[in-house]
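One structure, pasted below without further comment.
A protein chain is absent from this complex, but the other protein chains hold their places.
By letter and in written order, the chains are A and B; residue numbering begins at 1 in each of them.
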Amino acid sequence: MRPSFFHHLHPPTIPERQARFRYTLAAGGLAVFLMLVLLVTGILEMFYYIPTPTEAGTSIQTLTFLIPYGGLVRNLHYWSAQFLVIVSVVHLLRVILTGSYAPPRRLNYLLGMGLLVLAILLDFTGYVLRWDEGIRWALVTGTNLVKSIPLAGNALYRMIVGGTQPGQATLIRFYSWHIFGLALAAGILVTWHIFRVRRDGGIAVPPPLLREDQRRVTRFELVRREILAMLFAATALILLSTFAPAPLAAPITASAPIFETARAPWFFLWVQQMLKLGNPFLWGVAVPLMVLAFLSLIPYIFPKPAKHELGRWFPKSNRLAQAVALFILLAIITLTLLALLPAS
Amino acid sequence: MRRYFLLAASFSLLLGLLISAWQEKRLPKPIALTPTLTGQVEYCLTCHLDLAEISSSHPVKTFGCVLCHGGERLALDANLAHSTMRGGKNPSDFSVVQASCGGDNCHSGTAESYRNHIQRATTSIQATYAGAIANIRYTFGAQPDLKARMGVFAVQVPQSTSGITELAAFNPTQETNPFVQVFGQNCLTCHLSAQPVQTGGRYDHFSGCSACHTPTQSTDLTSVDTSTATDVHKLTTAISYTQCDTCHNRGNYNLRSITFEPRQDLPADRLHDYYQPIAQFTSCEWKLDCIDCHTRTEAMGDGNLYSVKKDIQYIQCKTCHGTLTDLPQTRTLTDPNDLAFRQATLNPVIDLKLGDSILVTEKDEPLWNTRVLPDGTYEMFAKADGQRYVFRPVKGSTCTQDPAKQDSGSCHQCHSVQR
Partner (left out) sequence: MSRSTLSRRDFLKLSSAAILTACGLLGLEGLFRFLTTQTEPPPPTDFDLGSASNYPPGSRTVHPDIPALLVHTQSGFSAISLACTHLGCTVESKPEGFTCPCHGSRFDLQGKVTRGPAQKPLNSLRTGITSDGKLHIYTNRITPS
């Protein structure tokens, strides 16, 4: 069989052990698939979405309730976005817990961190585009956090909000960032990321002489597995989107604020919980940025994993990095759960 | 085995798509309505198509639903669609009535055109509760006289001609007398701007305009029979005594504990169950409905602030029957724009024509459901059920009244029904 265009996107063969689901968790591939779903459903949403404060809510309601399959498209976009963040984190964890970030993959690790940040920013900007009562306070507090940054805060705020308070200018800015600025950057970065995977020698694996298992699978088998994964993922996404609608509240109106428990979107709940501790700049900006910086520096500050231990879970030689990553994960999960507890 | 995976995966995707398509088919087909007054399409009828027209003055094709009720006009999800409804189940609640029923072309027009209903109703003692508050505060020494100083909410009427131009908000926590505080806790549910004493059933409509204009014939107020729920969606000026009865004569005051002991039933036998045992009344007081005698300004206020019911209530027996020396006041309808015609159109129990003479009150309010007959008697059509009554003036009769005594107690000396 002659390899097709899609086969050519893959290396001719890859090591069998590292091609297994239980090693990759299919996280990287799923992230690419979810990005494609997001691109397609996002374009479809753009046909109906109107980015003005008065019409954002009504246009989303029109899309959701009155356009055939409009609700499905919106739910697919919503769920894919949430899973993209989860799958990216899983991918990051897999890379740290297998020590795959070792040179020459340090640059690609940073590209991946950039993609994770973009996924979160895309999720947040997309969330704001709902422009309903559910996002009102997250938008206010999120943008006011920017203001708390010393020196640059006010300028950054004006840059993001486009005025002295959230309004029409803010919505069009979030819209432009979401559909163009961030999405374009993510597209470029993901292409670069995938290119670097090939350039850095494919999936991390011990040098040929140190390998216990020399078996390899062909690109045909690899593509077949990818198709399988995509078909199952697509089925799951469609079923979930058919029966679990994306949240939507009444549009923001100046006159009638609805006071319910104002929660941040789920991926920022840990930050919201820390903000209860006090100083907004420290807990809302500095600490999350430090976490991010620390995670990014893992390949640079921790001992390199041993070559013969590459390509498998939990190598002994980078136990410290594993422990640190799991500790951060645990801390974020704990903070998130605390934020979900009903206020006593 | 492995080679079946692809087939199985393809099949699962097809199944997923089919389920999604089937789910899409199951959704109700949206029913659009573009009311002429708003010009904005709304989809409320997708679920509420069976709802009866609320009144002939508010056809749904013209008003739609959202203009009065608020809500999300495009949402087909019940929670979202109803999340922004004004006043919940009752858009006429006084907290939102201006947005729901107001507007220069609607019910907050000018006093000259008799269209300032919201201003009148929200300043009337039925809404301010000023009389009861003044009475209690005076009784327990919190104020030196019976003149109203406070309402359940603060209100200003600079042009009020009654001598009271503003009421402060009554705040029980700032009262020093414990009895006034208890009154504040127990007794502030009896006015049109109050939270009804209960939620659910008919109680959801017992505030604002609908407290009177959405009448119920049901004797069970705690539930709405969903099979006949359409009769909750009703606005009318034909209000029978049973609707007044949902608040008035609903139980007894316990003066010792300063509580109200409500009766649980809505009395069906008016003659025997409705009135207090010691009350005296004459035939027209239990055969007619309250609104057949009491005018709109008595019930809804005249735009001024008052201290107590007797300041605004002025209809007496003589309004319709006159005295031994005088016939009741009448007016011959010569102006096609006469208020009487508009009121008779809204509740067409009488066919008024130009040239007809009708009875009018001492304040020149038209008793638009009456007519002077050629033989010197009068006819009256009951506003709630259209029943026709014919009655005579006192003048020229054998009545032995003292013309100076026109209170009901004096008339009841001779004219009262035996129970």
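Just so we're on the same page, contacts are C-beta pairs under 8 Å (C-beta built on N, C-alpha and C of every residue); 3 or more make two chains touch, one makes a residue touch a chain.
Note that the coordinates shown come from a computational prediction; the quantities given were computed from them, not determined experimentally.
From the set B:11, B:253 or B:391, the residue in touch with the chain omitted from the display is B:11, counting the whole complex. From the options A:73, A:96, A:115 or A:204, the residue with contact to the unseen chain in the full assembly is A:73.
Touch with the chain omitted from the figure is made, among B:41, B:327 or B:417, by B:41. Contacts to the hidden chain, counted on chain A, fall at residues 44, 47-48, 62, 66-70, 72-73.
Looking at chain B, the residues touching the absent chain are 3-4, 6-7, 10-11, 13-14, 17-18, 21, 34, 41.
Keep in mind that, in the parts below, only the chains that are shown with their structure count from here on.
Between chain A and chain B, the centres computed from C-alpha atoms are 57 Å apart.
Residues 5-6, 9-10, 12-13, 15-17, 19-20, 23-24, 30, 43, 72, 74-77, 80, 83-84 of chain B are the ones that touch chain A when the two sit in their complex.
Remark: chain A residues 58, 61-62, 64-66, 68-69, 72, 224, 227-228, 231-232, 234-236, 238-239, 241-243, 245, 248-251, 253, 256, 258 touch chain B in the complex.
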